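Everything on this sheet refers to the single structure shown next.
Note that one protein chain is taken out, while the other chains of the complex remain in position.
We call the chains A, B and C, going by the order they appear; numbering starts again at 1 in every chain.
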Amino acid sequence: MTKVAIYGATGYTGFELIRLLLSHHGVRITALSSEQFSDLPIDKAFAPFRGKLRKVAFGRMEQMRSEDVDAVFLALPHTVSASVAGEILSRGIRVIDLSADFRFRRIPLYESVYGVAHKTPALVGQAVYGLPEIYRNPLRKTRLAAVPGCYPAAVILALYPLLAEGLIEAKGIVADCKSGVSGGGRGPTLGFHYPEVEGGVRPYGLPQHRHKPEIDQELSLAAGRNINITFVPHLLPMVRGILATCYATAGAKVAGKDIENAYRKHYGKEQFVRICPADVLPSTKDVSGSNFCDVACRFDGKSRRVIAVSAIDNLVKGASGSAVQCFNLMMGFPEDEGLRSAPFFP
Amino acid sequence: MTKVAIYGATGYTGFELIRLLLSHHGVRITALSSEQFSDLPIDKAFAPFRGKLRKVAFGRMEQMRSEDVDAVFLALPHTVSASVAGEILSRGIRVIDLSADFRFRRIPLYESVYGVAHKTPALVGQAVYGLPEIYRNPLRKTRLAAVPGCYPAAVILALYPLLAEGLIEAKGIVADCKSGVSGGGRGPTLGFHYPEVEGGVRPYGLPQHRHKPEIDQELSLAAGRNINITFVPHLLPMVRGILATCYATAGAKVAGKDIENAYRKHYGKEQFVRICPADVLPSTKDVSGSNFCDVACRFDGKSRRVIAVSAIDNLVKGASGSAVQCFNLMMGFPEDEGLRSAPFFP
Amino acid sequence: MTKVAIYGATGYTGFELIRLLLSHHGVRITALSSEQFSDLPIDKAFAPFRGKLRKVAFGRMEQMRSEDVDAVFLALPHTVSASVAGEILSRGIRVIDLSADFRFRRIPLYESVYGVAHKTPALVGQAVYGLPEIYRNPLRKTRLAAVPGCYPAAVILALYPLLAEGLIEAKGIVADCKSGVSGGGRGPTLGFHYPEVEGGVRPYGLPQHRHKPEIDQELSLAAGRNINITFVPHLLPMVRGILATCYATAGAKVAGKDIENAYRKHYGKEQFVRICPADVLPSTKDVSGSNFCDVACRFDGKSRRVIAVSAIDNLVKGASGSAVQCFNLMMGFPEDEGLRSAPFFP
Partner (left out) sequence: MTKVAIYGATGYTGFELIRLLLSHHGVRITALSSEQFSDLPIDKAFAPFRGKLRKVAFGRMEQMRSEDVDAVFLALPHTVSASVAGEILSRGIRVIDLSADFRFRRIPLYESVYGVAHKTPALVGQAVYGLPEIYRNPLRKTRLAAVPGCYPAAVILALYPLLAEGLIEAKGIVADCKSGVSGGGRGPTLGFHYPEVEGGVRPYGLPQHRHKPEIDQELSLAAGRNINITFVPHLLPMVRGILATCYATAGAKVAGKDIENAYRKHYGKEQFVRICPADVLPSTKDVSGSNFCDVACRFDGKSRRVIAVSAIDNLVKGASGSAVQCFNLMMGFPEDEGLRSAPFFP
C-alpha cells in the first residue's frame, strides 16, 4: 500500500481528500496534520469519519513531518505550501499541492497576485499544472503537481477545446461563475456566516479575483496567444458546486459542427469530462460528490455567440478529486482509482 | 378607500400583492380570486394572512367579476389576462396586468414568443409598459399597465442608462441572470421539487427564454437601435431574488466618469433604484422583500469592458411591487405608498 | 414623534428593530450604536437600509449616550445591558432590554445560569418580563422591559394556557425546539459557518441550555407550582423561525373541549397569537417576518397525551417584535403599531 499524508487535513479540501482516499484501493492514509484542531482527539476533529481513521497519526504539521510516507497532499494556505514542499521533495516524497504556490509559470505574476514573495522559486520549474485532461503525460513524470484553483478548473475545461482549436475570438470572453460556499474555506467570517449567505446571491472579487490570472495563463497557452477574460465569481447559497457560464464570439467561418467536433476531440475519451447530450445543460447537482466535469456548448450561428457551460463539484474536480487524479498518474495507479464513486443525488 | 381586486391571488405574485396592499393606506382589498384554491376557506387558502382578510370576497374569477372595485390586479397566466382585461376596462376599472399579454408592442412577436394568438389585440395600443423609472408619465395616464417580467425588470434597469446615453456597443451584450425559485411560479413540477433544486445551480431556457424578446424590445427603444442580447437565466437554490450580471463593451471614447454620470442622471432621484457606493456590489439579500433595485456598474478602461449588475426581489420590484408602483401612478397615490417597507434582513 | 435609540444596532435583533421601527408611525430613530461596525459609514453598516437612515446618528455606544431620546432599545450582550441600563433610566428614558439581564426574578439564578455577577441587582425589581400576552398591564406602567428569550417566547406561549388552567401534569413536560440560525447571533463561528450548517440538523445545548431556567420560571408562575421541563433546542438550516413542539400529559379528567377553551380564553382576543384551525398546524413560514405566534394543541383522549405546537419568527415575536410591542405599551401607542406588516411568504 502506498502511504500518504495530508497536511492541512481539517479544511474542506482535506476532508474531501480523506473521503476519496478512504475508497482508494492502493492507499493507506498514515498521517493527518492540522494547526487548528490538533488538540482534539482524531475522532472529534473528523467526526464524520469516526471509526475510519484508526492507526492514523494526527497532530501539527511539524509533528507529522517525520512520518514515513510516499506522497504528501498539501491542503495548506498559499505560501505555507511553498515553505514545506522543498523539504518533502528532497526526501524523495511526491507532493500534490492544492494551494496556488506552484500554479504560476511566471513567479512575478504569482507574487503580484498573491502579494507575497515566493518562498521557493527554484521549485516552480519542476511543477506541473494539475489538470490531467491537458497535462496528462507531464503529470506522469512529475514529482510536484500544482492542482488548479476551483474556478480555473471549471473555466478552463469549459473553454479549452474552443481555444485550442482556434474557434473563438480572443477578445471579449466572459466567464460568469457561480460557486458554493465551501470554496471559501472553513474559516468562519461574516461573509460566510450562515444567515448572511442563505437565501441570496452576490457577485464578489471585482475588479479582479486572483483566479483570473491563473485562468488567463492556461487559456493563453491553449490559444497560443494572449487571453484576457472578464471573470466574475458569484457566491450562491449552497455548499458545493461551481457552474461556469462562458460567453464568447465564434470566428467568422466557424460552424456548429466544428464546435461539436472540438469537444469530442478533446474530451471524447476522457473519463471525467462528460459532454452533455444536445438537449441537456450541465447542473452542479449532476456531478456533486464526483470527479465529473459536465460540459455543454451552445452556438447561435446568426449572432456567432457561443455559450460554453461547465459544472463541477468544487471540492472534487475543483480540488481534491483532481489532486487524487494527479496522484494516480504520478504513482502509476489507474487514473480513476479512488474516484469511481457516482454522484450524490439528490 | 380605493377598492381593489386581485385575480389569481393564490400564486406567489398574488400573495405578494396582498402583503404589499395590506400596508397601503389608501387601499382596501375587497375581492380575491383563485381557480385552484377557491374551495378552501380564505384563512386556509392564505394561511400566512390569517386574520387579515376579514370581509374580503373570495372565489373563482367568475364569481368575483361582479365586485364593485376601482382597480384589478391580474396575477393570471398569460392569455387569461388578455381574455378578461377588456371587459374589466370597459367598466371603467383600471387594470394592472402582471402577465406578458400586454408587454409587447408588436403583436406578432408576442404571438410567436408565447405560441398563441392574442385574444384582444385592440387593447395592446392602450397598454403602457409598467416600469415607472422609464414610463412614469405615460403610466400616470393609462388605464392598463403591463408590468414587466422579472428578468426584464432586472436587466433593463441594469443597462438602461448605458444604452440611453449611448455608452456601450449594441453588439455582444450579455445578461447572465440568477433567479430564485419563486420566479417559476407555484405550480409543483419536478424541476422545482425541493430535492431537485436544493444545493445546486443550473442554467435553463436555452436557446431562448421568452423574456429575451421583451428585454430586447425595451433595450432597443432605449438605445434607438436594434439590440439583441445574449441572455442566460439560471435557477438558484433560494426562494426570492434576481441578480443580473450584464457584460458589455464601452464605446471608444467612454470614460468611467461618463458611466457614473449616466446612472446618476437616470436614477439619482429615483426612490427605488439605489446606486451602490463605489466599493459595494448589489446583493439580493439587501433588497429582499422591498421594492428596491440596487445597481452598480464597473468599468475597466483598458479592456473597455463594462459590468453592470442589478439586484431585485423578483416578487417585488420584479412583479408585485412594480405593479403597486404603477397602480399608485395610475390612481394618483404617492409612488411609494404600500412600498415603504424596508428590506428583510437577514 | 417619539425619539428612540438602538444600542447594538448591527446585530440581527438590531437590524430587525430598525426594520420594524421604520414602519412605526409614532417613532423616529435618532441614534444607532455599534461597537464593531462604527467605523463604517452608516449606509455600509446597514446596507439593506441604505437611504432610509438619513439624519440618524451612528457610532459607538459611548458616543451615542448623550443623544436626547425618549426610549432606548438595548440589543446588547448580556451583562452589557445591565451595565448601562441604570444610567439611561436615571435620565428618565425608558429602556427595552433584549438581553437576559432583567428576565430573572431571582438574581442568584441569573448569576448561576450566565456565570456572572449581576451588575445592577437593584434594577431587577423594576423590570417587567416583556411578554404582553401575560404581563400587559404591568408593562403599561414599567420603565424597564425585559424582552423574553426567543425559545422562552415560543415555549411559554405554547404551554401557558394549559398550565394556567391546570390542565396538564407538572411532570414530564418536554419542549423540543427547532430554531433558525439567526438565533445564534451575528458573530461568525465555526458552528454557524454556512457549510457546517446547510443541509443538516443537530441538537445542542445539552445537558442544559440557558433558556431552560427562564422557561421554568415563567411556567412555574403560570402553574402556581414548580415546573421543570425537558428542553432540547435544535439548529436547523434556515435563517429565521422557531418551532416549539411541546409534549405533556393531561390531567385525568381533562377533555379536548377544556383544552380548546383554555386557548380561546387566553388568546381569543390577542392580536398576535393566532390559534390554528382544527386541521392546520403551525409552520414557521406562516409567521415569517411578522409578530404572530401561531399555536395549535392536539389531544389524544385515550393516552391523555397533549401536543402543543407554536411557531414564531425568532427575530420578531422572539425578540424585536415583542420589544416593539412592549415599547408600545410603555409609551401608550396602539399595541400593534409598527407590527402590522403581514408575514413574508414564500
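Here is the rule we use: a contact is a pair of C-beta atoms (placed from the backbone, for glycine too) under 8 Å apart; a residue touches a chain by one contact, two chains touch by 3 or more.
Note that the coordinates shown come from a computational prediction; the quantities given were computed from them, not determined experimentally.
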Hidden-chain contact residue, picked from the options C:92, C:207 or C:332: C:207
Touching the absent chain when the full complex is considered, from C:28, C:119, C:136 or C:234: C:234
Hidden-chain contact residue, picked from the options C:81, C:245, C:291 or C:325: C:245
Selected from A:149, A:213, A:289 or A:318 as touching the chain missing from the view: A:289
Hidden partner chain, residues of chain A it touches: 12, 15, 18-19, 22-23, 41, 43-44, 47-52, 182, 198-199, 239-240, 274, 277, 280, 283, 285-290, 294, 340-346
Interface residues of chain C (partner: the chain not displayed): 172, 174, 176, 178, 180, 195-196, 198-204, 206-207, 228, 230, 232, 234, 236-241, 243, 245, 247, 249, 281-285, 288, 298, 300, 303, 305, 307, 309, 311, 346
Hidden partner interface residues of chain B, rising order: 12, 180-182, 186-190, 192-195, 197-199, 237-239
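Following the convention adopted for this analysis, only the chains that are shown with their structure count from here on.
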Between chain A and its twin chain C, rotation from the CA superposition, multiple of 5 degrees: 180
Same or different residue numbers at the chain A/chain B copy interface, by half rule: same
Chain located farthest away, centre of chain C as origin (C-alpha): A
Approximate Å spacing (C-alpha centroids) for the pair chain A, chain C: 45
Chain A-chain B separation of Cα centroids, rounded to whole Å: 39
Sites on chain C at which at least two other chains make contact: 12, 182, 198-199, 239
